[in-house]
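The other protein chains are all here in position, but one chain of the complex has been omitted.
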Amino acid sequence: MKQTILSLVLLSAVILSFTTMQTKKKILFFGDSITQQGAGPNGYIKKFDSILSQKGLSSRYETIGAGISGNKVYDLYLRMDSDVLAKSPDAVVIFIGVNDVWHKRTSGTGTDADKFEKFYNAIIQKLKAKNIAVYLCTPTSIGEKNDFTNPQEGELNAYSAIIRKIASDNKCPVIDLRQAFTDYLRVNNTDNKDRGILTTDGVHLNMTGNIFVAQTMFDVLSKSFTR
Amino acid sequence: MKQTILSLVLLSAVILSFTTMQTKKKILFFGDSITQQGAGPNGYIKKFDSILSQKGLSSRYETIGAGISGNKVYDLYLRMDSDVLAKSPDAVVIFIGVNDVWHKRTSGTGTDADKFEKFYNAIIQKLKAKNIAVYLCTPTSIGEKNDFTNPQEGELNAYSAIIRKIASDNKCPVIDLRQAFTDYLRVNNTDNKDRGILTTDGVHLNMTGNIFVAQTMFDVLSKSFTR
Amino acid sequence: MKQTILSLVLLSAVILSFTTMQTKKKILFFGDSITQQGAGPNGYIKKFDSILSQKGLSSRYETIGAGISGNKVYDLYLRMDSDVLAKSPDAVVIFIGVNDVWHKRTSGTGTDADKFEKFYNAIIQKLKAKNIAVYLCTPTSIGEKNDFTNPQEGELNAYSAIIRKIASDNKCPVIDLRQAFTDYLRVNNTDNKDRGILTTDGVHLNMTGNIFVAQTMFDVLSKSFTR
Partner (left out) sequence: MKQTILSLVLLSAVILSFTTMQTKKKILFFGDSITQQGAGPNGYIKKFDSILSQKGLSSRYETIGAGISGNKVYDLYLRMDSDVLAKSPDAVVIFIGVNDVWHKRTSGTGTDADKFEKFYNAIIQKLKAKNIAVYLCTPTSIGEKNDFTNPQEGELNAYSAIIRKIASDNKCPVIDLRQAFTDYLRVNNTDNKDRGILTTDGVHLNMTGNIFVAQTMFDVLSKSFTR
């Protein structure tokens, strides 16, 4: 009898752990070098993991980094099958756009606005066809000045507006990093520096930036978390 | 008995015509505005049709135009399913690369060389997976001067070299339009003009250019034509 | 006696008119296509003339247009002797900077910020050496949107900041057209259009723009007008 009870308890534990394993949701972060670094030590994905842990959600959510340096929107589209769909994520956070604007200046290889929108929509359609939840991030910054003198800031804002429109068209939540950065820098960049507040070089996140991005993402994503 | 013979003759005719129908091969031209115009009146695809007709091959080969203005290599990749695979071509002639170089200068939205190669290969893999024959064209011209002073000529040559390498890697025939244009212009552009020999504006084909491209393509494609 | 009085009256008139002629101050507008058009019908210089006339100042001030399409700061420097100093102006209004930013995108031939400042200062030194009063305009607009999404707006603001610094360094009055445009468009561009409020194409002034620029310039220049 004792043995039978013990067996049942063990079985229950096994079933429970299996169920837990089954229901652990995968959140994939899909982007460029910011996301590639985000999966490294002190990166925003690691910070996101820490928040999950603090909130006691680590058993229910796990994160996957899928960032590659230099990626623009069409590079994401090219590697969707291997880097995203093959991993069966429950949610994908798309964080792209900085290079689409930045490379216009640095190498003459940015992305036209109409094509940016077209590829972005194609990515969303592929994810939706697999019932994957999609979150859209606006791009963070190319220069941190807060008096509207970052050279490519106007265009970065224009592409952010395109992303907000795509999100609205597709009924996807927006993680408005561009707005969050602008608001944060207005208050905290008292010396109007072009780097060093949330980034190391105007683009790539420093420690504060990684924490800030993780928290901003968590605030939006957690609204959809099952209780 | 007569009726039986007649029936057999008719049946044979039906079978023959059906077989002919079945074996009419589809050649699809996949490209940018040059190909879009190529499908229009006096375009290179129409000239190609004329050559097929002159050679008595019209019953065995048909052409499909699939060019869209402004396309770069990644735009081709995005529309492969709808514009190429859905049409079940037997052969695809890829004619892309001018905008990938040209737009670096005109709008800061050209294509980096490494990504050009990556998307080009991805297109070829998709076509090969369907047993479609693939022909690769090098890009024609951005400026027709023959003393090596066309501003973007060096880079157009570099991308042509990449295409020749991709063709070699994938064992695909090359239609070397870049070389053909260079050779033609050396002899025929006696006043070293930047347009007006094979193009209207340095890029888009005039009547002579359309005929020249059609003939150059036919010379390569016809090597694989069944006799 | 009568004759003597008449002679004296006539002589006085001649002297007076001569004196007036002598004291008629020359204001030269030195710039690019906006200024070239400004000297044409309904241009801002003509509107400036109208304001002078309305204020009864036409006898004391005259205007000279010296704008050439496509000019950047170094083009102004190159033609100073022939187009400015040779005309012995009393005041020069420098209105340059749009092309220095704009051409970075359109033709890869904009002006680096450090060289923009260097040439601007060189122009001012040459004018000051001749005791000519110098007024510095910040550039108006490249796109009229008011939600800070004009692609090159960040850089236009950065160059405006450079001009304000040069003015301060050299103790020259600033005609802050950039600020005036931004303020005007915030209120009056209710549909957030990229052209059609003060310009025809985002850059070149329409009728309202010409009047607005003329009035903004007059407000600053008239502070120094002799009474």
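The first chain written gets the first letter, and so on, giving A, B and C; residue counts start at 1 in each chain.
The working rule: a residue touches a chain if its C-beta (ideal position, glycine included) is under 8 Å from a C-beta of that chain, and two chains touch if they have at least 3 such contacts.
Keep in mind that this is a model prediction, so the values were computed, not measured.
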Hidden-chain contact residue, picked from the options C:G110, C:G154 or C:G202: C:G110
From C:A39, C:L57, C:L85 or C:A122, residue that would touch the chain that is not displayed: C:A122
Residue in contact with the excluded chain [from B:Q152, B:N189 or B:N210]: B:Q152
Where the missing chain touches subunit B, by residue: 104-105, 143, 147-155, 157-158, 161
Those residues of subunit C which, in the complete complex, touch the missing chain: 74-75, 77-78, 103-105, 107-112, 115, 118-119, 122
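Please note the rule applied: only the chains that are shown with their structure count from here on.
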Homomeric contact subunit A-subunit B: same or different residue positions, threshold half: same
Whole-Å separation of chain centres (CA-atom averages), subunit A against subunit C: 48
Centre distance in Å when subunit A and subunit B are each reduced to the mean of their C-alpha atoms: 40
Per-residue overlap in subunit A, given as positions that touch at least 2 other chains: 104-105
